[in-house]
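Quick one: the structure is below, and I'll ask about it shortly.
Every protein chain of the complex appears in place save one, which is left out.
Our next item is chain A:
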Amino acid sequence: MSRQFTLAVALALAGSVVQAEVVAPQEVAYGEYRAIETSLSGAPGDPEAGAEVMTTRGLGNCVACHAVGALDEVPFHGEVGPPLDGVADRWTEPDLRGIVANAKMTFPGSIMPAFYKTTGFIRPGDGFTGKAAEEPLEPLLTAQQIEDVVAYLMTLRDE
């Protein structure tokens, strides 16, 4: 991760100041198998916040395409992608980080959107307004939200 740049983000957390190293979308190093080894935010993820991101329309909205048994209190899970039950048995944490950040690396041509990507779009829009937007865009999810989602996915085990 030599090209990783560090950003000192001062977070007021419970009265104390925490330093976190955020990897910007353009600087992410995908490994040989498209995995991302370390946290994009420099901090661990919160699985509960991750579940929220996955079920919220304006955020990950992952359940639009994927069914997740453990989230069945949320209505209407889609069937465009495979169910995510037991996904942590199939993939490692770095694999999952790579898939959520940019699934097109792992699955070329995938319909799954890249959640941590800011450039290289055709007619990028300003959110859902239908109006044009200048690149780089804000990524669909922040580094911390990616970590939260990955932390949640790591709880999805069959065994």
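The working rule: a contact is a pair of C-beta atoms (placed from the backbone, for glycine too) under 8 Å apart; a residue touches a chain by one contact, two chains touch by 3 or more; residues count from 1.
One rule holds in what follows: contacts and distances are computed from a predicted model.
Between the names "ABC transporter permease", "Tryptophan synthase beta chain", "SoxAX cytochrome complex subunit A" or "Electron transfer flavoprotein small subunit", the one given in UniProt for the chain missing from this structure view is "SoxAX cytochrome complex subunit A".
Although one chain is not drawn, the whole complex shows that of A:47, A:94 or A:124 it is A:124 that touches it. Looking at chain A, the residues touching the absent chain are 57, 61, 63-65, 75-81, 104, 111, 113-114, 121-133, 137, 140.
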